[in-house]
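Down below is the structure, laid out as structure tokens.
Only one protein chain is missing; all other protein chains are in place.
Each chain carries a letter (A, B and C) given by its place in the written order, and its residues are counted from 1.
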Amino acid sequence: MYREALREAIDEEMERNKLVFIIGEGIAERGGSYKVTEGLLAKYGSLRVRDTPIAEAGMIGVGVGAAIAGARPIVEILYIDFAMLGMDMIVNQAAKFRLMTGGDGRVPFVMRTQGGAGGGVAAQHSQSLEALFYHIPGLKVVMPSVPADAKGLLKYALRQDDPVMFLEHKHLYMSKGPVPDGEHIVEFGKGDIKRSGKDVTLIAWSNMIPRSLEAAEALAKEGIDVEVVDPRTLVPLDKELILTSVAKTNRVVIVQEAVRRGGVASDIASIIQEEAFYDLDAPIEIVAGLNIPIPFNLELEKASVPQKDDVIAAVKRCLHPEQFTARAAN
Amino acid sequence: MYREALREAIDEEMERNKLVFIIGEGIAERGGSYKVTEGLLAKYGSLRVRDTPIAEAGMIGVGVGAAIAGARPIVEILYIDFAMLGMDMIVNQAAKFRLMTGGDGRVPFVMRTQGGAGGGVAAQHSQSLEALFYHIPGLKVVMPSVPADAKGLLKYALRQDDPVMFLEHKHLYMSKGPVPDGEHIVEFGKGDIKRSGKDVTLIAWSNMIPRSLEAAEALAKEGIDVEVVDPRTLVPLDKELILTSVAKTNRVVIVQEAVRRGGVASDIASIIQEEAFYDLDAPIEIVAGLNIPIPFNLELEKASVPQKDDVIAAVKRCLHPEQFTARAAN
Amino acid sequence: MQNAPSREILEKIFRTAYRIRVFETEGIKLYRQGLIRGYFHPYLGQEGIATGVCAALNEGDYVASTHRGHGHCIAWGADVKRMVAELLQKETGYCRGYGGSMHIADIHRGNLGANGIVGAGTPLGVGAALAAQIRGSDAVTVTFSTDGASNNGTFLESLNLAAIWNLNFILVIENNQYAVSTRIEESTRDVDLYKRGTSIGVESHQVDGNDPLAVYRLTQEAAEKCRAGKGPILIEAKTFRHMGHHVNDPGKYMPEDRLAYYKARDPVDRARNALVEICGAPQAEIDAIEGEIAAEFSDAVEFARNSREITAAEFRQFVADY
Partner (left out) sequence: MQNAPSREILEKIFRTAYRIRVFETEGIKLYRQGLIRGYFHPYLGQEGIATGVCAALNEGDYVASTHRGHGHCIAWGADVKRMVAELLQKETGYCRGYGGSMHIADIHRGNLGANGIVGAGTPLGVGAALAAQIRGSDAVTVTFSTDGASNNGTFLESLNLAAIWNLNFILVIENNQYAVSTRIEESTRDVDLYKRGTSIGVESHQVDGNDPLAVYRLTQEAAEKCRAGKGPILIEAKTFRHMGHHVNDPGKYMPEDRLAYYKARDPVDRARNALVEICGAPQAEIDAIEGEIAAEFSDAVEFARNSREITAAEFRQFVADY
């Protein structure tokens, strides 16, 4: 399970390196709201596994400081929404320290948190905010979609020297999948083809991967062969993998849970149109959240983020743009 | 002058509506670091013009609360970089209140601040962070490039009911331009053609407008006729104006000072390729800041943000893509 | 007992405390039936605070609340119908189903709303107090806050602003001694949170939060001082939850003896006893009040169940404006 894979990664890295430690709200005795840190207190003690007060700016800041001073902190923020309280420490300190020190200062800091809508937790507990970190040079942005990647990427995160926004999804914690035992490392910047196909390149990450795979299976039944590309890390982004796939399919759908306006999908689209303009046979389709905060009402919540049918429709639109755009027909 | 235009807007709106007030660091007796609020204390007194301690989260939060309770606060944040300290109040409170209350609650809150590089103020005082606000539904994002717009947009901001990120540029305060006296209002969502042309659509905002206009003049001498489109407000965005221009020129350059990765330019590009794919004769060119924090060294600082020559080169690339891309030649 | 409040006030206090008790007890049942989704943080055990505080405020005043906001909302006089409807995500709810438990607000009546971000109510409340000052009104704003929020930067920043601007602001810290499962002793070296107010020049008090009358009296004095230009004031009310953090938290980490201690000082019982002992209200009258409030809740559930949800078309229109 995703959450166990995360736990394994933390456990193994804490075992391996005494400088790895973890702080967060209710992560010690209680084992965290999503049970990722269960058992770690008993194993590593209260020096390296400790609860914090409700002070996100403080805990992120303290984590950044500890990283600058050579430790390897993991700071767990309960909801990505709450990371907004610590943005100064992320944006102005963690992300900038390396450049500001001319390269001497490094910040091996990992912030683990989770985002996404579902279950009626409403506007302040449902956001997908990866785009905010994506735009800040100096941060790595990691969004694992399956347990094996969760483990391998977290292990890698804990061995490199730049601040990492490790973004999980509340709906993935219980998701299943094979997880290699022990030394399983996934480097940053290496995307993964989660399903290969020849007709359309579908780019997605985090919880949109399982949803897109479902859509792809449904489309397969109609004879449409979708290639599902999971960048796994948004920064660094595996452009090569994306462009290679686009060169093959000539059609692109990007699926993100975050709101449409100013999301990472837009950026990936801008890169593709810039670097593979002449490969494209149709406009890039972006399937994304509506430009609104997430409503409490479950039906409205569902309407606010991409569903399987939205993905299916987008794939079809991009296969037959002439049916949707007058100009394409000419 | 830009800063006087801003002052006029505040002055006229404070005169007009007793619920308009302004808070910020050093804005009262000292008149603000950029002299925008000079004279307002004397005219309106310390109830409506007041200094704050260095507490960005607090002052933004208090402004949001005052707005919810029906006043019309202007909160001046010295540098947009410091707004990171108040992100929770912006993202989770101001932007969401309207939806979370089912439409009943309104937040007529204006945050004025300034961004941009120049003068060696380094990584924590030079950012262009409009993309962060752009991605948060519920916020309006305003970026005036000339004094008249600064006045008209700020007056409009102070009469509408949603939270506004009013983003000025440190290099524009002393810039000159005609400013209509008295009742001059610029509505949100109405872009402006700052120079009309037929060969290339150049979209820019804030300080990239004067720079792009210079580039356009230089290009005009070579017989290249650039249309410079200033959306003026990024949210709402005047898509119509942009798409109309693109339909005419079939070529697009977008110039932003912010870093390339995940910037607003990417989003505008994604919209154009989505809605005007068949109009485009060449890839959309994005001229943007490098993906790094701004260095202190003046030469490196200059190299980090778009200069006139970068704009000129991009316009030429998009007029003759075949010279730059092997594929375009086929 | 020194200057007991009027019978009218005492009855109001009991009614409010009991109304909250019923709302939470019955609400939890609805939640367990799957009728309510998302988070539900019961106010059980803390009723004395919202009840005492709001009884001391006037119309035109403001309140801002927390994630554990039902009690404040009810004490501020909310329509229980519209509250239940909100929890059931119906169009007749306070937020038309857009907000839910953590966001119920009634801006037209000065309730700035519950809040999903711990600590956020403080700056918002100070802002409302600032707006009142700008308008020249003597309205008082109360922010209900928590022990957890007292370790958050917003506490210092916004209370300090209220202080330097002499705002009519009362910060009520409901110190229930836990933040989810974290004991207050793990979060601070000094569990007497009122001292933090004193340290920045804010008049600060401590009170038994399970004593609705004591809370009422202290708030009344505080509000008077505010209206006389002597604000802000901080009130730390010690209390304890009757159950876990939210409906799905069994709260096993709460020591039984401490729970028993506080349950023996149940604020609803105390409000009832005050009405009986001070005003001599007969049992029949108490029963009548309780019956009336129980019926009111059943009606509210009925109302909510019969209400419709926002339609797709309404939603589209809402979205179009963003």
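Methods note: a contact is a pair of C-beta atoms (placed from the backbone, for glycine too) under 8 Å apart; a residue touches a chain by one contact, two chains touch by 3 or more.
Because the structure is predicted, anything quoted here is derived from the model rather than measured.
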Query raised in the report: So which of the visible chains would the left-out chain be touching?
Result: A, B, C
Report summary line: In the whole complex, of C:62, C:155 or C:297, the residue touching the missing chain would be C:155
Query raised in the report: Among C:198, C:298 or C:317, which residue is in contact with the omitted chain in the full complex?
Result: C:198
Report summary line: Answer key for C:146, C:187 or C:307 versus the chain not shown reads C:187
Report task. Tell me which residue among A:5, A:27, A:40 or A:55 touches the hidden chain in the full complex. Result -> A:55
Report summary line: Of B:37, B:124, B:145 or B:266, the residue that touches the missing chain is B:124
Report task. Touching the hidden chain in the full complex, which residues of subunit C are there? Just list them. Result -> 151-157, 160, 163-164, 186-190, 195-196, 198-202
Query raised in the report: Residues on subunit A that touch the omitted chain in the whole complex?
Result: 18-19, 21, 47-48, 50, 52-53, 55, 57-71, 73, 88-89, 92-93, 97, 99-105, 137-138
Query raised in the report: Can you name the residues of subunit B that touch the chain not displayed here?
Result: 25-26, 29-30, 51-58, 81-82, 85, 119-125, 290-292, 295-300, 303
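As a convention for this text, only the chains that are shown with their structure count from here on.
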Report task. Please flag the chain sitting at the greatest distance from subunit C, going by CA centroids. Result -> B
Report task. Averaged over CA atoms, how far is the centre of subunit B from the centre of subunit C? Could you give it in whole Å? Result -> 40
Report summary line: Averaging C-alpha coordinates per chain, one finds the centres of subunit A and subunit B separated by a number of Å equal to 29
Requested in this report: Go ahead and note the Å separation of the Cα centroids belonging to subunit A and subunit C.
Outcome: 37
Query raised in the report: subunit B: which residues touch two or more other chains?
Result: 57, 88, 92, 99-100, 137-138
Query raised in the report: Which positions in subunit C touch two or more other chains at once?
Result: 95, 97-99, 103, 115-117, 153, 318, 322
